[in-house]
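Let me begin by presenting the structure, written as structure tokens, before commenting on it.
As you look at this complex, bear in mind that one protein chain is not there, while each of the others sits in place.
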Amino acid sequence: MKINIKINGQNKTFEVEPGEFMLDVLRRNNYLSVRRGCDNISCGVCTILLDNKPVPSCSLLAAKANNHEITTVEGIQVEAEKLAKCFGEFGADQCGFCNPSMALTVYSLKQENVNATEEEIKAYLVGNLCRCTGYVSQHQAIKKYLGDSNENS
Amino acid sequence: MKIVNNKIPSVDGVGIMKGRKAFTDDYADKDSLIIKVLRSPYPFARIKQIDDSKAKALDGIEMVLTYKDFKRIPFTRAGQGYPEPSPRDKFVLDEYVRYIGDEVCAVVGTSETICAKALDLITVEYEKLEPVLDFEKAIDNKSIIHDEPEAKQMFEIGFKPKKNIAASYKMHIGDVEISLSECKYTIRETFYTQAQAHVMLEPHAVNTHIDYQERLIIYSSTQTPFHIRRIISQALEIPLSKIRVIKPRVGGGFGGKQAIHGEMLAAYVTYKTGKPAKLVYTRREVFESSYSRHPMKFEMALGADENGKLKAIDCNVLSDTGAYGEHALTVFMVAGSKVLPLYNKVDSVRFYGDVVYTNHTPAGAYRGYGAIQGNYALESAVDILCHKMNMDPTEFRKKNMMKEGETSPIFAIMGEGTEGTPMNMDTCKLQECVERGMDLIDWKNKYPSKDLGDKIKAVGMAIAMQGSGIPLIDMGSATIKLNDDGFYNLMVGATEIGQGSDTALSQIAAEELMTTMDKVIIYSSDTDLTPFDVGAYASSTTFVSGNAVFKAARKLKETMIEEAARIFDVEVEKVTFDGKTFKVESSDKEISLVDFSNEITYSEAQKQLQVTSSYVGPKSPPPFMAGFIEIDIDKETAEIDIIDYVSVVDCGTTINPMLAKGQVDGAIVQGLGMAMFEDVKLAKNGKLISGDMLNYKIPTRLDINKLTTIFVDSYEESGPFGAKSVGEIGIDTPPAALANAIENALGVRMNSLPITPEKILQKLKENKK
Partner (left out) sequence: METNQFIEVNSLEEAYILASADRLNKVIGGGAWLKISLKKAKTLISLDKLNLDFIDSESSFIEIGAQATLREIETNKDIKKLSSGILNQAIGKIMGVTIRNLATIGGSVMGKFAFSDLYPVLLVMDVKLKFYKLGEISFADFVEMPRINDDILISIKINKNNSVGYFKKAAKTALDFAMINLAITKGDDFKIAIGSKPSIAKLNYEAMKYLNSKKDITEEVIEKTCALAIEEAKIKDNVRATKEYREVLIRSYLKRGIKQVIQ
């Protein structure tokens, strides 16, 4: 079947199987920043934004996204770069396999709650696992990113 | 120092965050043949017959591979020095399957869906064999797991397959039995550790194709590209010169990618068909069919005199290597060699035992590499002894632990799979680590525990050491090339797997060349283009590869000065270089690096300036640390809140303080995972119940409160700019520190990992009986 999706601001049509999940469709169509970590919704690596909200693409039926908007990190390059610089400042980036998904989730946290406290940051991102950093530096970096965004708004 | 020991952001952080193509599977050819492996449902069986006719008849199935397609060449998947200290006991595919998840056969087809269908259509007839599922009953078991005549050791490692022993080892200094009998205080305790899983977020991935020179190109998410090339060449009889292994960005390894996984099948398929192929492990395959940490049993005995001086350590270890013997001996030995020297003033030490085969998922390399297991046993035992002597455990350690300038005879006796190398501790700031840690955790006021009403607050601690590469075995090398416009290419075999080595090594080059980070362009781990390096393991990269980079940078600098002297037509000694400009002493002659590089590229005395250097360490200076945990524990439910984890680390100079902190923080949380969350559950038949991320639980960000990580001033002369290693040391202390804190809180000793609230309550109940 065909689905129409506005992806990163562009209208596109994809040919998909009726039971196919968005992660497979995206990777097949060269959206390679969306990656598979666990395949049972337990790690957060495959996160994309569906109508501006973060969801696990490994479990989003592609057909369900028909006529909706999808954002991958390619759609928020400026924000991703800002976040990356904050990550760099606190040494919060290691392997980076999950970083594009982190950028998307943090970006949507910013839209929902730019004043998030550390506890709120943790609660919002708890579904995004990281095996490298021990998390603490990430929270410092995210706080900085939110703080910067708040100042500029 | 301008670059080293400064907070420099990683060289690749922005691109990775922005989602640039980076990881192995991002480079897979879109038309890749897909490889899927049929895996054994039985822990131990002989394959009587495989009927793959229906699968082969499916449209889109290219081939089905069984053991009959492969020549019987034994190899080891372990990526380590050559000749390997691991037994060669594995075949690409075999007639026998030795654990649930072992490879039975592989289907190769045009899509995931078709391969999945094909797998369903294959019928296999098995002769089920009696499995060995209790590692304490493996030796001399009726079932022999490796009865094949081809399996062999490359040198003496105590390999006795008929007894299910993959390796064994024995050492002693003095006579422990006599020492123990003379001690006023002795304790004997048994400890168990579990088969922790790595859970790097990127699953093992490989893709292969043939290039226009008809060579086999392998993209692999590996920690050891050069070892991969060698093992594939050996097992598939493809000339080494025909293989190129490229390691793109790797999404975490932690030792899990220090071996060959899907690479063998993918290489074979492409070599046979000429077509691109790929194999990406499912998360279940990562858990079930790669490998895990070696579970171990420790029987420890310690003895001390009336003054609290430790006299004897006796340590009998049994290690479970599962179905194959990857890293069997070396992990076993590290459980002693990177733990026992912590207490170097004893009269006698004994360390001995066996590594046994079982029908479990194999065990292999994992950050800490035996040291975390050994540390848990020894540092728990030390606290038990302290309680018996009524002595503050920090006092005991200050009295008995290794000090700067001292040595331990163990260094000379125990290496990794071989004899060791003697060395003095030119840097060892353990004393300061313990003291600062006590301040930071407020040991004086919090030790041993405090009643908070519903909860008890308690603290616990442990000390640890690791190594910095394997002396006289691990080799790293680096090439640096000067380009026109005055920037450099740095080519290293060292393997960036997310730990930040590309950044740290660039810093070392930039510092020595007195330039800025943007002028050093690093490229790592490509067997065609970069010089040799053993890979990312044994905490070797900063120290071993870093030394190689340092040497190369120094030599290139010298070469540039020589060339400048030639251009100036003066003696070399007269030329100075500050990173930007060459000047001639007491004259106004000068030339900028940019002009110099342009000239020697395009006009004057043209040549390419490029230097390659290598480094093999004569010693492996250990990093040290003290770890302190503060917990609040619920009196009724024994649920534990981790309030703070204080790490005070001596790793020499931190080349990049932020990356170093990242290594320690991350390792602490992984160690806490092993200490309290990561429960390995097996069904009766040996099937891994905790074989996916729904059931195997790593720490989440809500489970971690505060990490206090600091570094003490330390400068290791033998390291690049004074650095030692920092990649593994952080993982060692959490299990023992937690167990010690729990004893301080509740008076109960937890002798097996993970330490769960439920187990604590059970133990309390047993103690009451």
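Each chain carries a letter (A and B) given by its place in the written order, and its residues are counted from 1.
Note that in this section a contact is a pair of C-beta atoms (placed from the backbone, for glycine too) under 8 Å apart; a residue touches a chain by one contact, two chains touch by 3 or more.
Since the structure is predicted, the reported quantities are computational estimates derived from the model, not experimental observations.
Participant: For the chain that was dropped from the view, give me its touching partners among the shown chains.
Facilitator: For the complete complex, the undisplayed chain touches A, B.
Participant: I'm checking contacts with the chain that's been left out. Which of A:33, A:47 or A:140 qualifies?
Facilitator: Touches the omitted chain: A:47.
Participant: Go through chain B and note every residue touching the omitted chain.
Facilitator: Residues 113, 634, 636-637, 639, 677, 679, 681, 689-690, 694-695, 697-703, 756-758, 761-762 of chain B touch the chain absent from view.
Participant: Kindly note down the residues of chain A that lie in touch with the hidden chain.
Facilitator: 1, 17-21, 40-42, 44, 47, 50, 53-56, 58-61, 63-64, 66, 105, 123-129
As a working rule, only the chains that are shown with their structure count from here on.
Participant: Can you list the chain B residues touching chain A in their complex?
Facilitator: Residues of chain B touching chain A: 7, 9-10, 12-14, 16-23, 25-26, 198-203, 249-252, 254, 280, 282-283, 497-500, 656-659, 661-662, 665-670, 692-694, 698, 700-702, 704, 706-707.
Participant: Using the touch rule from the top, collect the residues of chain A that touch chain B in their complex.
Facilitator: Listed in rising order, the residues of chain A that touch chain B are 27, 32-40, 42-43, 45, 72-74, 77, 80-81, 83-85, 87-100, 102-103, 122-123, 125-126, 128-139.
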